[in-house]
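My structure is below; once you've seen it, I'll send some questions.
Note that this complex is displayed minus one protein chain, with the remaining chains in position.
Letters A and B mark the chains as written, and numbering starts fresh at 1 in each.
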Amino acid sequence: MVRVLVLAAGSARGLEAQDVATRLEGRVPTSVAHAVQAIAQDAAARGLPVELLIQKALEGGAKGVPADRVIAAVRVVATQLDEARGALREAGIQAPSPQAVEGGAYALNAGLNAHQIRDLGRVSQPPYDPALTLRVAATLTALGVPAQRGLHLMTRMMHAGRPANELRDLPIEVQVGMARGATAAEAAEALDIGEDAQGQQGHQGHEGQQGEQDQPRPRKP
Amino acid sequence: MTKTYHQLVKNLLDGELALADLPPELRAEGEEALRLAGAVDRTPVALSPALDARVMATVRRHAEAPARRAWRWLAAPRQIELRLRVRPAVLAGALAAAAALVLLVSRPQAPIGAPPDVMFVRFVLHAPGAKRVTVAGTFNQWDQNAAPLVPAGTGGVWTTTLALPVGQHQYAFIVDGRRWIADPAAPAVNDGFGRRNSVVAVTTQGARTL
Partner (left out) sequence: MIPGRKAGVDSKDAATDGQIVRAVLAGDVERYAVLVERHRDRYARYAARMLGSHDAAEDAVQDALVRAFDRLADCREPEKFAGWLFLILRNRCFAERRRDQRESRLSDGAADAIAAPERSDRAVEQRERINALAWAVEQLTPEQREAFVLKHVEELPYEEIALMTGATVGSLKMRMHRAYDRLRDLMKEHV
């Protein structure tokens, strides 16, 4: 139970070498433990959260994955954390929280690219937390919603000042639509809350091209 | 369509320029614009004094409604059964498919010393023909023996309830000790090993697909 709580405590910045070794002992081959320790120390030294690295190693061990593939997978996670933090910095978030960095890594893994993470980071101003918005965007993509559509919908909702819990509930709403027989893309489109009815500002670079219309734009069938 | 205002006149309207700053040829347009802006009605609006009483009457009703007691968890943890926002008819349809996951959430009675940020999450898998089903994930260090499911009834439905810390978790089911399967109804992400994991977010308000 204590272990579980340690996991839930969030990223363990400045993780000691012993902690990594203790967590991995008996769960992965020694070669993996040493390699992951080194990757984690390097990541921690660069200020990245290391929890996801340890989790990935444990997962690989549990799934009986060959040592070299486990190490490769852990390296991929380290790269994703680094890339996510870079993208958030480019978005103007100087000190992204560990949760936001992990959210960004999750988003990269789910299929979003660094530009999309940067763009989402830019739009996620208070009261919107990028740690949440990134997870929502990633989960929508993981459900099968095309990345751009998910981002477009979320951006419009944030510009309209929707409460954060409505954003958080988007994946569930998409799943309900899918359970009724829609594709993920169709379910997301049906969630269109009419933000494009009259007066939508074009997002993602369309501003100034479409202009604003005084009549509601016809909805796509 | 009337001619559009010159950019400088728009800046004037924004309050970034004074009329005197405009070149002579734009003064007339600037004055016209200021006349338009001068017609703005800034009369304060007073709402009825009875508004407060109406708001509070509604607020008191909402405060007592059982469904709304949920937000009091923040102060006083208690056992509450919550369901995901999936309507029963939809759920039945989902269960008719090959496999489905339903998460029912309840908050444990907080004994002294128990961590506050833990929720009970129930996992359900429809896997007829399986002899053994367990669930492993980030909440139990991917230990495939830590959380066995038990058959619920005879319809091939397996279930277990776990205490999960608040946060985001990845997980998968293991059928008969060798087949790792993600929940087909939940969002799935690559595990980096050629398979897929399911994702769930546990919040103080219940489990979310996130």
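The definition used in the following text is that a residue touches a chain if its C-beta (ideal position, glycine included) is under 8 Å from a C-beta of that chain, and two chains touch if they have at least 3 such contacts.
As the structure is a prediction and not an experimental result, all values here were calculated from the model.
When the missing chain is restored to the complex, the residue among B:27, B:62 or B:179 that touches it is B:62. Looking at chain A, the residues touching the absent chain are 123, 125-129, 158-165, 194, 197-201, 207-208, 211-214, 216. Along chain B, the points of touch with the absent chain fall at residues 1-2, 4-5, 7, 10, 13-14, 32-33, 35-37, 39-60, 62-63, 68, 71-72, 74-76, 205.
Following the convention adopted for this analysis, only the chains that are shown with their structure count from here on.
The part of chain B that touches chain A in the complex is made up of residues 84-87, 90-91, 93-94, 115, 117, 136, 138-144, 165-168, 170, 180, 185-193, 195, 197, 199, 201, 208-210. Looking at the complex, you find that chain A touches chain B at residues 3-5, 7-8, 10, 23, 27, 55-56, 58-63, 65, 69-70, 73, 76-77, 106, 109-110, 135-136, 138-140, 142-143, 168-169, 171-172, 175-176, 179-180.
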